[in-house]
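First the structure, then my questions, so here it is.
Only one protein chain is missing; all other protein chains are in place.
Going by the order they are written in, the chains are A and B; count residues from 1 in each one.
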Amino acid sequence: MIFKDHHIISMTSFSKDMIDHILETAEKMEPIALGKQKSDLLSGKVLAVLFFEPSTRTRMSFETAMYRLGGDVLNLGSVDASSIAKGETLADTIRVVDSYADAIVLRHPREGAAFLASEFSTVPILNAGDGAGHHPTQTLLDLYTIKRQSHLDGLKIALAGDLKYGRTVHSLCYALSLYGAQITMISPPELRMPEEIINDLENRGAKVTEVESIEEAIGEVDVLYMTRIQKERFPDPAEYQKVANRLKITTDLLKDAKQELRIMHPLPRVNEIHPDVDDTVHACYFKQAFYGVPVRMALVALVLGAIE
Amino acid sequence: MIFKDHHIISMTSFSKDMIDHILETAEKMEPIALGKQKSDLLSGKVLAVLFFEPSTRTRMSFETAMYRLGGDVLNLGSVDASSIAKGETLADTIRVVDSYADAIVLRHPREGAAFLASEFSTVPILNAGDGAGHHPTQTLLDLYTIKRQSHLDGLKIALAGDLKYGRTVHSLCYALSLYGAQITMISPPELRMPEEIINDLENRGAKVTEVESIEEAIGEVDVLYMTRIQKERFPDPAEYQKVANRLKITTDLLKDAKQELRIMHPLPRVNEIHPDVDDTVHACYFKQAFYGVPVRMALVALVLGAIE
Partner (left out) sequence: MIFKDHHIISMTSFSKDMIDHILETAEKMEPIALGKQKSDLLSGKVLAVLFFEPSTRTRMSFETAMYRLGGDVLNLGSVDASSIAKGETLADTIRVVDSYADAIVLRHPREGAAFLASEFSTVPILNAGDGAGHHPTQTLLDLYTIKRQSHLDGLKIALAGDLKYGRTVHSLCYALSLYGAQITMISPPELRMPEEIINDLENRGAKVTEVESIEEAIGEVDVLYMTRIQKERFPDPAEYQKVANRLKITTDLLKDAKQELRIMHPLPRVNEIHPDVDDTVHACYFKQAFYGVPVRMALVALVLGAIE
């Protein structure tokens, strides 16, 4: 399987075999990601990180992935302090940076930015989120978390929160449909998963159920994936508060859960998960954040052709 | 003496033996800090620097310490460009970053932040200043400067400036009391060292004198430690100006000093030390800034268990 020189723009370009290969590669990277094993696989290589939007976790985990593999990171820095302030187009920025670095991680507020960048770049583009578009490395680390902390085959998963606008949730569902997952959608009526997506998922082999409260699903599932509900989606703050209160995880709620239940969250969380939950065996979100490192190590090493 | 996996939060947790061990370790690091000797002691290791407040010297000297030892640095970057802007708690940030890095340097405006971070972190926290709280690496580099450019045992030192609010000065005095120092406090009445601290210092073995002008002490001391007086402390700008003018070092003032006198300052200075003083044998503040590198190399290498 050849990933060398490929752009990583969206999950839609990945077959199940390709995903499995990335996850297996990530697993080999884990001891290095944990700092238990040294590597100079990418020594002499330079990864450019161009973040046109805030992000701690994604940027830092890409950077640490590169460092753990012996490589270096070239950071665009804050956009204000760059040529972009002088009105340079993204295409021009990419055509300069691609001659400084061996691969480019791009985060951009505009949907389609990563694809546009890939049209101009002579080095692999890794999409680290393009607005309402795609964020494939998040989906891959979510899948990796499920694989490592639960199981991908025969998975029963519930997704809770904003299922209408949450791009990572859509992307994750498509990927899970490849594994025939049983997916329970938990959301307030205003933020339901779009009908077309549900149809798509069912056509691809997923089983989909919809409920309105976490209680209805908590006893059945292997994984509960929580997401943040953005206040901005609601014209009325009182309405937001009502919805937000309903979709919260507490230790009390977890008394009906299976021992094996794993709770995931892309972070940062605001109030969706009570801090008491952190100390239970179910909490899995900080582990999930860590798993971004081996997954991104795998991706960078694969597109640079350092491994196959 | 085992520092591995220890947090460095405040000077109060260090015995004299521990301080001596750190200073001796720093001395071994000096040739590497000067770039005269290469090292890969920390190769493959990642140090995260989380600065929630401006700092040039502290951050850069930690970073260069890491680079000189062959390690890498993961920078949170400006706080605006991070998840903290999305309302993440410090505890959550720490629990993510501790899985990306082998140790975390934290600077935070809130007193107690470093201790809080240490409660959640699985890797060593190095406190690089927490508001009105502690700044132990500054104290250690001050002690190292005194050791290298003067002597710790039987030291006669004068401290001048804001002795009321200056946290680094308090911390330094406590440490010096372990070595039985004779300490002369020089400050305007408004900014005197608090009575309780003076009592504490005397109980621990220091001899303390108080005067109001540098002239009264300059002939006697081995070290004169200047600090910045912050304008914000004075409701009346004229009052500030009067005080600031009185606590200034000029070459003229130095004609009564011993040849061995060393002048220290944590920097940045504003007007406390006239530039002409820079060319005298007494000036020691830039050397002091440099000494931050070997001291921080020692601390990072110790808490990572790369040396004992």
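FYI, contacts are C-beta pairs under 8 Å (C-beta built on N, C-alpha and C of every residue); 3 or more make two chains touch, one makes a residue touch a chain.
None of the values given here were measured: they were computed from a predicted structure.
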Of B:H21, B:R204 or B:R269, the one touching the omitted chain in the full complex: B:R269
Residue in contact with the excluded chain [from A:S78, A:T209 or A:Q230]: A:S78
Those residues of subunit A which, in the complete complex, touch the missing chain: 43-46, 48, 72, 74-78, 80-88, 91-93, 95-97, 99-102
Contact set of subunit B toward the excluded chain (per top definition): 35, 38-39, 51, 54-57, 59-61, 63-64, 67-68, 70, 75, 77-78, 267-270, 275, 286-287, 289-290, 293
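The working rule: only the chains that are shown with their structure count from here on.
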Whole-Å gap between the CA centroids of subunit A and subunit B: 40
